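Complex shown without one protein chain; remaining protein chains in place.
Showing subunit A:
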Amino acid sequence: MIPDVTCKQIQPSRKMSPTQWDLPPELCCRPMAFVALTGLDVVYNAIHRAIWDAFCANRRADRVPISFKVLPGDHEYPKCRTKRTSYEWYIPKGILKTGWMNKHLNLVPALVVLFYELDWDESQWKEKQSECATKVEIVRTSLQGRNTKVAVVLIQKKTPLPPGEDVSLFVLPHTDHLVGYIIRLENAFYEHAQTYYYTEIRRVKSHKEFLNKTTHQLLFVRHQFKIAFFSELKQDTQNALKYYRTAYTLIHELRAHETNMLEIKTMAGFINYKICRLCFQHNTPLDAIAQFRKHIDLCKKKIGSAELAFEHTAWMSKQFQSFGDLFDEAIKLGLTAIQTQNPGFYYQQAAYYAQERKQQATHLCIDPPDPEKEKGGILALQVKEREVLHSELIIALLSNAVAQFKKYKCPRMKSHLMVQMGEEYYYAKDYTKALKLLDYVMCDYRTERWWTLLTSILATALKCSYLMAQIKDYITYSLELVGRASTLRDDQKSRIEKNLIKVLMNEVPEPEPDCDVAAVKAAHSLWSDRVALAGNNEFTIEVQDYVPFIQCKAKFLFPSFHVDNPVQLHVYLRADCPHPVRFSKLCVSLSNQDYNQYCVVEEPCQTKDILEPSAQENMCLVPGKTRKYTFKFVARTEDVGKKIEITAVDLMLGNENGRCVFVNWRGGGGDAASSHEALQATRSFKRRGRFLEQHVDWDTVSIQASTMVISRVPRMSVQLHHEPPALNNEIYCMMVTIQSHEDTVAKDVKLTAGLKPGQDANLTQTTHVTLTSSEMGDDSHPALLPDISIGDLQPGQKVEKPLYIRCVTTGSRIFLFHVSYAVNTTVQNKDIMCKCHKDETVTIETVVPFEVALKFVSTKFENQDRVYVDIPFLLMTDILSASPWPLHLVSSQIQLVSTMTAVDQPQSQVEQVILQTGECASECFCLRCPPIINGTSSVASGQYVISWKRKSACENVPVIHTVVTLPHVIVESIPLYVHAELPSFGRVRESLPVKYHIQNRTGLVQDVEMSVEPSDAFMFSGLKQVRLRILPGTEQEMLYNFYPLMAGYQSLPSLNINLLRFPGISSQLLRRFLPSRIFVKPQGRQVDDASIAAA
């Protein structure tokens, strides 16, 4: 955790006492007219108390700006000195008297108000009146020579009469509306005060004509300042600003020399402060900034006495600080500052001058007081300057600046100021605070890769940790200062490395350069104590977020390892320090701690030989050389499918006898700088350069902090024999052949077969898998058969397993064949039992085996949209094969419902037919509908069942019954039915007897008109036109003899029938029952015909 160092915390806890450089309060306040109230006993008199409270308590901003003070009636006001009539012989001693501002703010009133209790109807009026007059006289005497006005307020118990003519006499009735009267009163006071200050301005202005430029230079400034100040008291800020500006110009025209330099600067500072303040008040901040810049430019070089140069820097510092305060105050009142123009810059500059002041103080004030050498005064000042707590001043200013820059989005400026604060704390010997600050900002510079700055901060931090004997911090900073991010020279690095080695051997390190002598002495004893202390000498330093002088990269050789191969891990180390460094232990921590024991390099090393070249080279890191450490271990079979991660790499420096430091890298190594270096390396052309095999290029080594343990490669083959695609609903046979290619027995072989999980959920419902074909009766079979035990397989042994799959919907499915087994093997002389598995998947398409088309036709094979009761019709079925494989139609069957009967015994006409792709098998059944109740209705017909299988299917595969529902038909009853009885063919000129049966199917007697139309092809005998009556349920026969005249298909003479009762039943309809044509054979030839004889 980074400590949250806020500015509040780092501000000095002690409130600083005001110093000579602070601006006086009378300068910084807002000048207000001074009105003295006398005659009020605010302690014992409740009425007076109430009046006083009404004047001064809770004054709102809209009340007139007056500063009230209660004074006793006989108060002695500052004596007014006799006014000079001529300035001729007057030589002023300075620009402004010290107490002048205070005098006019707090001592000399613009108006004195005398409160007196007197009612108009006072019984002792005369006495009271004279007492009041006496009191007025006392005040007047005390104010002799001044223009101060005196006013009298009569406190009365009754409501007043109209005010008198004397403007200076007021009446204050003490009634319910006190505050209202008071406000009226103070407005009147304010007017008097304005007049007073106006006269004062006139009075000062009048002096001007007596002044001359040679001797009265100072007075020019003084008078302008006074006018300006009185204008401020008069609340005339515009004029005040004008006069202050004139005063400011005049002050720089003064003749300056060493003795009055400080006075001029002090006064210039005052006037500048007033101008800036008024500019901010007038909301012209740019004017304020411009004035301040001008002020600084004019005064920067006016250093004055060289021995007292610190006075100048102190003053400069204060100028910046005051301006920063003014600026900040204006912001609080609503001014908007920006990133590049905010109070922070002024505080920062103030801090800079404070730092310079400190340096001058140490340089100038180191000589002991020497009476011969210098004037006592300077020495006294110098001695005094020595006592100033400079660091405290500087830190306070820096802290102010930090707060500002934080506000105005300047993180780097903020960091820089915090570094300066840290350094200042270091000078002030508060090393704990220094370290806290430096440690906090260090990481900003590290992440931004500003190594020069980081090195400088680290060097200071190292000094702090040395002086406090903070071993862990000392080691941490050393690690980084010796490393590659440090910009120290090699000799400096060498010194630090040697110190580090001393600390590792539990010895006291050499002091850091440029440290305070006394502090070094104290530190030395702290270190000695620390060294003597037994135990607590083991440290772990996480270096992931630093740039330590040893770099580490760890990598697994491959992103995954088969469990029967050893896992290989390389750790690369490299030292960037000037001298070789030895370590005593290198260990890698893995996510599975059981493996940690295999990833350790350890060699107990003796205390003294830490610098001697080791016999065992591998424990020594030579600067600039990359060293590789190889680890190998056998993964546990339980870890198959799991990840192994490097959680940390630890490098132990030192030893148990001295001090151990575990340099710890989280994960596979790398530090704050390495990712950028790796990126640069990938861009670099050097990467493509050739290197010797032994020489490892550090930049090209990449970290691989994790690997997977995966199962051993199976040596088992799984083959599938089948004939895709599968046909919908069929029992599809797949032959799975498993063969072992292992050298030893494959134990516990198990097959998981079926629909691969993770597909569309509907597929699970519509796929059924079984091992025995005969079982495939219902839909209860699962889609996947897990862990079918196969037993053990000897090397080379082969097993075949048939699998029956039924898919009840079309579409494609992925089937999985997963063979798992265990086998014993040896890795690195270690026997392990490996679990292996072999997966095979296949995608199978399921298609429709055949299409079935059904239609009802009349006995004349004419399409019909409806059938008639008791009149036979035909059902035609077509089975069109869509299967790429030949289909064996075992049988077919129609199952009729009660509303439909077969005319004959219907027999399958496609039994044992083999259908090739695209072939069609058709059947025809004669059916009839029994009578129905109402005239017309749609009735169900039944089902058509096709029993089939794939032609190639084995004997034991059951037949599949595909059921097709027959369509509904519309059945209609008709009143009259006609059918003809005639031979199948006729012969030319041979009689052709035709008998028409006309049935009355109603319960009524029917009148029928019948006629036969003549035809060209026939002659006929019989009734050409007849009208007859048919009794209910009976039938009438009509016999005709047709005599064909022409051969070929001939239209029969058409029979027209009209039912008189049912005009809707047309002969058209009835004609559909009758044959329309007949085939007429040509006339037969006699055997003894002449033509034959001719042949």
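The rule we apply is simple: contacts are C-beta pairs under 8 Å (C-beta built on N, C-alpha and C of every residue); 3 or more make two chains touch, one makes a residue touch a chain; residues count from 1.
FYI, contacts and distances are computed from a predicted model.
Within the choices "Wnt ligand secretion mediator", "Transcription initiation protein SPT3 homolog", "AP-1 complex subunit gamma" or "Trafficking protein particle complex subunit 2-like protein", the name that UniProt assigns to the complex's undisplayed chain is "Trafficking protein particle complex subunit 2-like protein". Only one residue in the set A:Trp450, A:Phe539, A:Tyr598 or A:Trp885 touches the chain that does not appear here, and it is A:Trp450.
Checked against the full complex, the one of A:His295, A:Lys318 or A:His416 touching the unshown chain is A:His416. When the omitted chain is restored, the residue from A:Thr249, A:Gln680 or A:Thr744 that touches it is A:Gln680.
One chain is missing from the display, and on subunit A it is touched by residues 296, 339-340, 345, 349, 352, 409-413, 416, 419, 445, 448-450, 452-453, 456, 676, 679-680, 683-686.
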